[in-house]
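Of the protein chains in this complex, all but one are displayed in their positions.
Letters A, B and C mark the chains in the order given here, with residues in each chain numbered from 1 onward.
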Amino acid sequence: MEMLLDFWAAYSSTVVFAMVNSFIALSMYAVLSAGILSFTTIVFAAIGGFMAAQMIAGAGLPISVAIMGAGLAGLAASVLLAPLFLRLETHWMALASLALVLITRVVVLNAPALTGGVNGMLVPVRVGVMEMAIWLALVALVFYRLHHSWYGLATRAVREDPSVAATMGISTWRIQFIAFAISGAVGGIGGAGMAVTLQFISADTYFLGAAFTMIASTVLGGSFHWFGPIVGAFIFTALPTLMQSIVPSIQDVAKGVVLLVIMIYLPRGLVDPRARKLRKAARERQTLRDHHAPLEPSHDTILPGKTSKEAKA
Amino acid sequence: MQLFLEQLINGVSLGSLYALFGIGFGLVFATLGILNTAHGAYASWAAILGYYAVEWLQVPFPMAVVIGTVGGGLIAIIVDQVGFQPLRGRKGGMLGALITSIAFLIVLDSLAGTATGHQSWAFRPGHYPDGLIDFGPIRVPQMQVIIIAAMLIVGIGMHLLVQRTRIGAAMRAVGWNEEAASLGGVNARVVILITAFLAGATSGLAGVLGGAATANISYQLGEGLLLKGFAAVVVGGFNDVRGTIIAGVLLGVTEVFVSQYLSSTYRDGVTYVLLLGFLFLRPRGLFGSGSFIRA
Amino acid sequence: MQSSKLFRQALAIGIATSLGFANAAIAAPDAGEYQLGIISDDTGPIASAGISYHDGADLAIKEINEKGLAGEGVTFTLSVKDSASDAARSVQATTQFAADRNILAIICCVLSPNAAGVSQFAIQSGLPVVIYGATREGLPQEPYITSVVALPGPQEVLLAERMAAEFAPKKVAYIKQSDSDIQSARATKVQKVMEAVGVETSAEVFVLGADTDFSGPATQAMVTKPEMIFVWANQTAGIGVITALRQRGYDGQIVTSDIISPPAVFEKSGATVANIPFAVSFQPGVSDSSTAQAFIDAYKADYGKLPDVYAAQGYTAIHLIAQGMKSLDGKPTRKALAEAIWNITEIEHNVYGGQQMENGQARTPGTLIVNWTKEGEVKRWEK
Partner (left out) sequence: MTVSAHQDQGAPLHELRNVMMRFGGVVAVDNLTMAIPKGSVHGLIGPNGAGKTTVINLITGMFFPTEGTIHFAGKRTDGKQPHEIAALGISRTYQNVRLFSGMSALEQVMTGCYLNRDSSLFQSFLGMPIARANWRRVREKAMHLLERVSMADRADELAETLSYGEQRRIEIARALGSDPQLLLLDEPAAGMNQSEAREIGKLVHELCDAGLTVLMVEHNMSMVTEFCQSCTVINFGRLLITGDAATCLADPEVQAAYFGRKKHA
């Protein structure tokens, strides 16, 4: 028992960080699931993080209020940004979002009144495991509900084939706008989560490293179901600790290789509802000895807009 | 006036590195549809190989440039065959390739860190062209002249290769539609290998020259080039070498001029705000006309 | 669902591995055998310095165990957790150390943000921390957080005063790294001294830590024709700036900080960094106390190279803990050890020829103003 307690004491912070990263991954998933590759999550996280830090360190508000405020701040930022970003197509949007991450860093460094500038900000309180878990459960519940809603159906349609979705009356712009809004709110919460777990945030907290790691963990976990990003975030948070104890000298190489192997063998990520259904179908076929040959699955694309097939028709 | 000219040359030389780096990045995107974040690692590795060649094998600098360039190309081929080839069969899409490239970025960068003992290295003074050339009142470091010349030669060469030769036509055909290209008698596999090699080699060239000019050969070398090279490619239009060159040079000049004449604190801010503005106004790049989306 | 199965497997492996480690740790240590922890920067962007700190600490442990410097029959082992300079991983490592009852104290952190995060958590869980690299003001907190790194300021002031006195320059330029709190603070201190004696600031040029091309900033500074250029930036950027200045033919005086002190820097840049004065508190070839000499010899024997200022700091951090340990007779607790360390006013075993501590913060020890010669030796700087 004592051993378990020790274990929990040692790794509870890993669990908390994994939960915090889950928000960031879910925020990336929110837009990814609507066919958008965007790193603006990091921008929303920065806004949420410094917002929360100010609310806690400056105004002395409780953590839960600060997290709520951070979510709202992220939401507001995303609602303002989305109309601009939605004018761009995929890679241009991806680049624009990267540029925005870099701009954010410059702004953070040069707005010491809001962010502490180069000195960063100390956050005097630390969030409890339970509180973080409750927040994650709430957000996961929202994603669960959305998955089984009109919005969920529409996002999947828009992601798979936006022009077909449009002929069903689904407005790609509207769906992607909502996706951005969700991404903003959840990203803001994630940023606040980072602030109350790291207890110190600066321009470097919300930068490219986080952007690349989190997009990788989102896709690794699986970007076709809301549970995937959470799994991915937990694995990517635990992986360095695990690698540290197994292969300390080449831990980063090992991390890259794990990612590579998963991408080669499970390109749609660990949690993949389609693969599960396909396996089920295969099993049934075997028992039924069905003669229908399955079609080659159409390739999944994250490109919105008109497809080449249309354009060349 | 002298200041203006000197800074202009600084900007053009810096931009030439971005352009040189961006050419290969754009080529891979246009032909193979991969947003390759590991492209920067090729540059780091090429610089490291060049360093080994000069400091350990004592070869002259031009030879080291060749070794680095070819090395970059070979690493690119390995990465392509190990990481991206398996995805092609199953049409993993752009996202799968992106994440795979991040995996390679992690692996190659940390191996480069180990190879350099996590230090930043530099060619010793005298082991590379570190003198100055006088152009009237302006004195320009030799490396800057070499970089600009290399960019012009490689840029024009690549443009002609892509637009005027059979290999180039084949590359464009594969970029348009791999299946159709195979039917039309183009060996897609060969074209993919050539493309990967050329991309790695140009990145490698940028790496060796940049590493020498900035006295910084480390695993972080490619990181800075990656963002700026990506920006150059996007502004220039994905499938146009001319666009990449012009955009890369403009980016370098903008950076230097913003910090000279506006504010060095806000340099990156101003540069990226300009970039964003450009994107929103002209989302298809300088020479881009139609929508560029792969078949 | 196979994916969740995979996840469960991964989790199971993780738990099994970690429990295995916990088990190993729980196996009762010999009497007098204590564990310290280090949150290292062995990989990541600042590994070049991080490895030196770690090497210095390892050497100190070896020496303490051999000579019984932590008290009769007391030996240390050093448990390593690499943070790769990542703040989140630093905090995670802290919680793991805090949870491991065999760990008495930890040393950590090159980057101030990481040090700040680690400190907050360590205070909450009552784990003594000795900071060996981060130089932000206000990090030490009674009794748990102490720092063996002198704050920037006094050294820069001394250096600046000396430059002003010996050169009496009229115009000086400053190249600063704008995204580093420490470097900007240092530059400000120098600039104040220079301006106070009437030296005109001809240019203030800002660079970023991640920049690689410094031809623009070099031109910008040089065009104002300063007699002297101060370079205040982290190692890679600072050396980049110096190289760019020299490459463009700047032959005025360049002054910088201890970033060029590691022998590896001379190996890299050679004559480019020669004759540039900088202030350090420890430098092989100049530091001449017997402790320093012993440290340099032992380091050279173990690692085949000369120690740098970072190795000296890692070394000192462990010796500070040993000194605290020695003052505790009998069973040390974390709290008692923290208090003992906090109350130390002078580090007995140091390579600086004297190192005062005040409220858990090391004061600036003897300042050496030195420079590299073209032959690769460090000499006291003379005009």
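We adopt the following convention: a contact is a pair of C-beta atoms (placed from the backbone, for glycine too) under 8 Å apart; a residue touches a chain by one contact, two chains touch by 3 or more.
Since the model is a prediction, treat every value here as computed from it, not as a measurement.
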Original post:
Shown chains touched by the missing chain?
Top reply: A
Original post:
Which is it among A:A57, A:L72 or A:L153 that touches the chain not included here?
Top reply: A:L153
Original post:
Taking the entire complex into account, which one of A:A111, A:V129 or A:A281 touches the absent chain?
Top reply: A:A281
Subject >> Contact footprint on subunit A, counting only the chain that is left out >> reply: 142, 145-146, 148-151, 153-154, 156-157, 160-161, 163-172, 178, 224, 273-274, 277-278, 281, 285, 292-295, 297-298, 300, 306, 309-310, 313
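Methods note: only the chains that are shown with their structure count from here on.
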Original post:
If each chain is a dot and touching chains are joined, what shape do you get: line, ring, star, complete or other?
Top reply: complete
Original post:
Is the C-beta contact count larger for B-C or for A-C?
Top reply: A-C
Original post:
How many Å are there between the centre of subunit A and the centre of subunit C, using C-alpha atoms for each centre?
Top reply: 35
Subject >> For subunit A, residues contacting two or more additional chains >> reply: 105, 252
**OP:** Check each residue of subunit B and list the ones that touch at least two other chains.
**Re:** 110, 113, 265, 268
Original post:
So in the complex, which bits of subunit C are touching subunit A?
Top reply: 1-4, 6-7, 10-11, 13-15, 17-19, 21-23, 26, 43, 80-82, 84, 86-89, 91-92, 94-96, 98-101, 112-114, 116-117, 120-121, 124, 136, 178-181, 184
Subject >> In the complex, subunit C residues that touch subunit B >> reply: 43, 45, 47-48, 50-51, 178, 205-208, 210-217, 219-220, 223, 235-236, 239-240, 243-244, 247-249, 264, 268-272
Original post:
Which of the residues in subunit B come into contact with subunit A in the complex?
Top reply: 29, 35, 37, 83, 86-87, 90-96, 98-100, 102-107, 109-111, 113-114, 227, 230-231, 234, 238, 265-266, 268-269, 272-273, 275-276, 279-280, 283, 291, 293-295
